[in-house]
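Single-structure report; data block below.
The complex appears here without one of its protein chains, the remainder shown in place.
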Amino acid sequence: MGALVTTASAIGGVGLVCAVALALAARFLGVEEDQRIEEVVDLLPGANCGGCGFAGCADYAKAMVIEGAAINLCAPCGAETLQALSELLGRKAEATEKEVAIVLCGGNATSAPRRSAYNGVADCAAAHAVGGGDKVCQYGCLGYGSCARVCPSGAIELVDGLATVHPDLCIGCGACVRTCPRHLIKMVPATRVVHVLCSSRAKGPVVKKACTVGCIGCSICTKLAEDNAIRMEGPLAVVDYSKQFDHPEIAEKCPGHCIVRHQTPNTEHRASLKEPAGTS
Amino acid sequence: MKLLKAKHKSHGGVHPKYRKNLVQDMAIEEMPLPQLLRVSMAQHLGAPARPVVKKGDTVLRGQLIGEAAGFISAAVHAPTSGTVKAVTPCPTPAGPQAPAIEIEPDGEDRWDPEVEKSAAARDGLIAEFQKSPGAKKDVVLGIIADAGIVGMGGAGFPTHVKLSPPPKKPIDTLIINGAECEPYLSSDNRLMIEHAERIWSGALLVRKVLGAGTLRVAIEENKPEAIAAMEKAAGDFGGEADVAIVVLKTEYPQGAEKQQIYAITGREVPAGGLPMDVGTVVQNVGTTYAVWDAVVNARPLIQRVTSLTGSPVSTPRNVLARVGTSYADMLAFCGGTAGDVAKAISGGPMMGLAQASLDIPTTKTTSGIVLLTPAELSVYGSTPCISCGRCVDGCPMNLMPCELSQMLEAEDYDAAEEYNVLDCIECGCCAFQCPAHRPLVQHIRQGKARIMAKRRAERQAAAKDES
Partner (left out) sequence: MTEYLLLVVGAVLVNNFVLTRFLGICPFLGVSKKLSTALGMCGAVVFVMTSASAVVWLVEAYLLVPLKIEYMRTIAFILVIASFVQLVDIALKKISPALHGALGIFLPLITTNCAVLGVARLNVQFKYGFGKAVMFGFAASLGFSLALVIFTGLREKIDRADPPKAFQGVAIALVTAGLLSLAFMGFAGLVK
């Protein structure tokens, strides 16, 4: 019995001393941390894609809680997450329309020939820096896959040497937009149907020599699209993505064969959050 | 005339096969005017020139067609008389299109009367300059600037800026760079052989502008004719103090300015610094010739010698052609090709840029056009780094290309910056020797571009924050 008491009190004494030391340390060296940051990080998708403009999900969470950054900057967040964030932080949230990436070029290995043999680093920016790239078209997709490598959700596939985005896999982070050295990729609302798959600023005859599916600048599409939804910017037809429109024959009527009509799935990703669930 | 040997030797360097025998004995030949000249507005470092003519204008030889847009910029002049067909983008050797002025020569090649008028007054001006260089220095610098002279060794840095270092960086040594270390090229070589006196005149003029005491002409020992020619011509200027020819050991890249400065003076240009930081200025022989032509004859820079060479070329030549001549036209002047061409390089094979087409116009800095046959080409597939260290042995800037390339492949730009990737002169010695055939220079070039872009973005963000 005595041994038990001695042991217990001896070790207990040591424990007490340690506890007091730690309590004092916690008092004088303790750091206040907002618990909400942890909770926000748990809510965020954790892709660390950088689409919000911050260094990662943890960084964005800190900015949201401490610096009051807008809570709807995360593109991969769904409407539910946005609602939860709004409740947690008691802030209004106006969800943005879901956007997906699209590569505005149709020049694959068959339609847009190469003019030289590039022998170097298999990276689009590197290829672009060598004599303006190895394709005849000075504006089109080089097909070395830099955008595919940087996509966090694997949504970009190189089909016959042309980068193609799978809209259902795209989380809208925008990493590919920043990577493409020819600035071919755009973020467009997921519900848009009509696209001009060409970004060449060269005149029609030059485009014809470079690609069989390039925009030749005939501007027939501008007349078919209502409400000025397609405009000519020099010799290139450009879709105005702020407008929702469709035309059943627009793809067939294009003499350059550069217009497509996609059926994009997941059209319910529209934001509908108007009132905050909690109060201010 | 003193013939000195280099006292020091930079680290590294390689010895490629020089193959200068194809053109080194060919005298400079002037090519007839082509059907079209495309004069780029961006053939120098710094802001592109601003066009001052438009479609339909008539221009005369030597007339100003593009004005310098800022301090670090250069003027551009019409290479011949004719009509402006268009002001439109045209391809450049580096890739991105640059605005250019297309001129259709009228065949008469008439000089701008302003040029002839100025030339008449030059003797007097030069005499005054020799008597009191301090007073007339700005006039001479103005002449160099108005003539649109840029570094013709390849970099294209505006010469009038190079020759105006800030007062707290006094210059005591001027080195005239006649090394021409790139294989295949011989344009500087022929210029020294055929116009040695003019190059000396230009060199002495530049020395007076800088107020430097020491003048050295650097020539590699594989150019004995050029050394002999410069030695003979220098006999006439024997009175000038501390002037000497330095015979450099033949090695690539002895023509790189930092390496040349170290070899001749033992001074090391600090990392991220310029030759003026060690009181030195290096100028190419071609640029020196252009300075002579501008100051003595009032002629702007509108032509240069280009070595069009390589085994597939029928008659390799050192062609004197107007700026804006298409490579294809120059090749036709050299008899076209006799055999398959696998690669066309603008510049030399070490630092030059491969071209996808010969429909590119020459610029003030096109020192050579090299064509290679399929047999001379090495198409490589690269394998991982084996840490052999050949690149480290060969690097003239004492860098570690193997490490830099691995960092840049892994996109670790901060580590690359720490390892001094920005000091790389892109000479190619590392890639030349790499047994794993890694694209070292390409990685480094990309890394440098990304780091500079990031710095620019940070500067802009900081400026925006302040405003």
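We just call them A and B in the order they show up, numbering each chain from 1.
The working rule: contacts are C-beta pairs under 8 Å (C-beta built on N, C-alpha and C of every residue); 3 or more make two chains touch, one makes a residue touch a chain.
Please read all numbers here as calculations on a predicted model, not as lab measurements.
Asks: From the list A:Thr7, A:Thr110, A:Asn228 or A:Gln244, pick the residue that touches the absent chain.
Replies: A:Thr7
Asks: Looking at B:Ser10, B:Gln406 or B:Gln446, which makes contact with the chain not pictured?
Replies: B:Gln406
Asks: What does the interface between chain B and the hidden chain look like in terms of residue numbers?
Replies: Here the touching residues of chain B are 384-385, 406-407, 409-410, 412.
Asks: Counting contacts across the full complex, list the positions on chain A that touch the omitted chain.
Replies: Per the touch rule, chain A residues meeting the hidden chain are 3, 6-7, 10-11, 14-15, 18, 21-22, 25-26, 29-31.
Keep this in mind: only the chains that are shown with their structure count from here on.
Asks: Taking the complex as given, what residues does chain A use to touch chain B?
Replies: Where chain A meets chain B, its residues are 115-117, 119-121, 123, 125-126, 128-134, 138.
Asks: Can you list the chain B residues touching chain A in their complex?
Replies: For this pair, the touching residues of chain B are 91, 93-97, 353-357, 379-380, 439, 442-443, 445-446, 449.
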